[in-house]
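One protein chain omitted, others in place.
The first chain written gets the first letter, and so on, giving A, B and C; residue counts start at 1 in each chain.
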């Protein structure tokens, strides 16, 4: 076994959902060892969180952490950034500047300009910049992408993607007790996009990941259902693709009854496929005029899916395994980058900083179209 | 048992799908006897079709049929119109003029003006004008409407409706062998709306039927995927409702793998519901933050559903039963109208000529918005 | 169209579930006209029921009905028997004796001896004797049988069949208000088998119909859960087949939450199939080591399924259509028998009196094995 990479974390203190998930995911395949962290901007909370997570070196400030870790012989190889959105860019910049690889939660940044600067910096520094669009770590999502790529669906015609949740159906951000609801609905911390930035970008990424196509333009409408909320909690959009395909994207955080209902359907001239994140161990493939086939994770003959699978047929995998896959691929790429080698082919599906920039272009186009009463807007090349 | 009503039929000759369906549906509950028909404009084919269907009086011309039947003591009580769309209005007019009740396939007509004239005439003549939006005959669709009406979903926020098929994914209308594909893609026979008129209106009607809400405006895009096709085969639209609710509507006849996938989801402040036409014996109801409940047709305590149910729990019903329900409700209303009585309450959900006009307003708004590159268009009051 | 056959009915008066279902089913395909009936042994109730059902000739006594109808030039061609079980044999005998075809509800009789005598009589008289094992009328059940027959599953190894309901989970027969519960739990009317005779025989028939195999022996246990109940309400059995296959059969009327859950799974050396009566528009086919295919009713390329299908792909069919199929096949066979012709090939799947005898052999073997504490018992050749 190659040595475990040393990982640091910024954000993810006590009570934060996504920090704990990153830690579970980083650990599963045993390629990372979490050794340093700036888990909170409150020094006491930072220390307590680090102790709880078994992290040896706790910092009160991420700038200090970047400096100190870069200076150590046994400093971290990579940092996981799990802060609110507004800090993604500054934190990532600080670590890239000192040559530390970055694994960052989505969205990449709170503005397109920030995102483009980050992409530029990552290229200059030749460091890994992985963005955790978790859902692209599912074996069947990767298999779906392969089906499209090798032409099993024919020419693509229709894309239907949606992401529905109900956890923000009521104004829980005003209660003070739900920290995540608090920052995610605060434009100063989350950026100008609420539901759009949080889950709309996941839906958009999933669609582009599987189809291999970026829409050329869109017509969109943002809406805020909950009175007093400062960001959107609902987005609906029509999409046009360069090849003439059409699409629809819907994301909502007020969809009563929905837990985490991310679903993608793609229709081509030969066949269609359907994937539902809440049941990730199956993928539906239906030929034109034919019968639906329930493709399962571990029975599919696919090197791509096998690379992202840990247990035998019929033993279900879940969200943590998909997340772990991103860390596994990141480890492979970090080793290659550090060794000056080409990135391993089997890791090529790892989401990049450019995917993050594409997501920010999408956000910008939706904001612009919605402000212009749904006028069609170009999305721009990635 | 009250006497069977005498039914005539215009259209529905040999090989026509929908004529045979109307005959099965009219027969199931034994309230109609099919005694006269003008099943084809070709006299020989008309006679042969009538013989095959066991129809006593065959006419070569529907104008002649209207005159002759009106003149007979035992003439038909009602006529079922199952022709291509362009004949709906002229045929209906001819029968209404002589005082015969009308049961007409959708869409109501090929222009809004035609439709409004028909509605006016039906009112003047005080005759039944039922439009066969079949899907509103399902017991669980009616139950869904009741759930909304009595407030179980709270204030409605989001409507998602879609209708996907794949039978027109290839240019089968040019083969000459598929009669239905031929007329449905010929603007002279089907009207200016292809997929939009054929199934888009079904989706639109289902959404308005269940929610009790008509959108105020829409932004839409029609598209034709199959080269050479003369009408649209794909429509996508965003909807705004008077109460602030938002919606999306998608209809496609090129969605590879889809058979007859009409699906409605409605989200309110308290709960959501979901109905899938291909599995009509269940309805999903999920409270905000709660668990999904699989509501079944015959176990639901609902007079409305019971009125539309024929067999006990667990014995599935299907499309023909839903269709038969429209005929059953039509029989109840015809008897009441002929007796000068108020329409029976239990028949009140039967689709009317005004629903048909609403469908034509929807078609007009989609055509206009699509022509204006998706500019939002008012739909207009029904 | 050939002339409608004249149908009579014995049993099925007001409030009886199965009589109304037979009438709907007989009507759907327009091959029968219901003209005579002895719907109740109470003359007034018989007349009122006949009036309600629109039946011209009402009899107070089925013996009288058999005599009178046989004597008329326009007497009935066939009789539908929908009485409690104990009358199946005497009524069927009376009509066969006078040369009238019989369509009879299941089980065939209340003893094997009765059933064998009926089979003998039907053969002697050369009259149709159709037994309404409704579930064999589903197009996908017939298609499943064809898949087995043509070897798509390979050599059969395992049969799993079950039929669960919950309507008798409580002692509703003592309330007096549920007529059906009353007679079905009364051994004098239902025979010695309760749940076993009512739904166990349906499960057994479905398994033998699809697999084409009759078990050679079984080990069974009957049980009565509801205190005071006079018949079994639960049966579980192990099966052995002549080719070495193994099977399990479960039927219960106390399975809380179950509506009408008849389900069959068959596993062969090459593939398996699964059918669930509550969702009869799909059939699952899964190759060894492969992915499940959702076979749908109207897309399957099968003359056998097409013969039992009325509406296009994606338009669901249900229980009434399956039931109607038996009447349609019966009409085809009656015409052939009356014309002295061979039975039409497309009607060959209609359930026969011999299937009824096989069901009685099954009942006898279960009763014997259960009485012998589960000792394996031969079922006997049909």
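FYI, contacts are C-beta pairs under 8 Å (C-beta built on N, C-alpha and C of every residue); 3 or more make two chains touch, one makes a residue touch a chain.
Quick caveat: nothing in here was measured; it's all calculated off a predicted structure.
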Margin query: Please identify which residue in C:54, C:182, C:287 or C:380 touches the non-displayed chain.
Written below: C:287
Next item on the list: Kindly state which of the options C:84, C:200 or C:268 is in contact with the chain not pictured.
Entry: C:268
Note to self: One chain isn't shown here. Among C:117, C:158 or C:189, which residue touches it?
What the structure shows: C:158
Check: Looking at the whole complex, which of B:160, B:236, B:296 or B:333 touches the chain that is not displayed?
Finding: B:296
Next item on the list: Pick out the residues on chain C that sit against the missing chain.
Entry: 153-154, 157-158, 160, 162, 164, 166-167, 169-170, 219, 221, 223, 225, 234, 236, 238, 244, 246, 248, 250, 252, 254-258, 267-272, 286-290, 292, 373-376
Next item on the list: Spell out the interface residues on chain B facing the chain that's missing from view.
Entry: 289-296, 299-300
Next item on the list: Pick out the residues on chain A that sit against the missing chain.
Entry: 1, 4, 17, 20-21, 23-24, 27-30, 51-54, 165, 167, 258-261, 277-281, 296, 298-299, 310-321
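Criterion: only the chains that are shown with their structure count from here on.
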Notebook entry, point to check: So which chain is farthest from chain C, going by the mean of the CA atoms in each chain?
Noted result: A
Next item on the list: For the copies chain A and chain B, give the interface type as same if over half of its residue numbers appear on both sides, and as different if under half do.
Entry: same
Checklist line | Centre distance in Å when chain A and chain C are each reduced to the mean of their C-alpha atoms | finding: 56
Margin query: Roughly how far is chain B from chain C, centre to centre by C-alpha average, rounded to an integer in Å?
Written below: 35
Margin query: Using Cα averages as centroids, what's the distance between chain A and chain B in whole Å?
Written below: 43
Next item on the list: Would you pick out the residues of chain C that each touch at least 2 other chains?
Entry: 296, 299
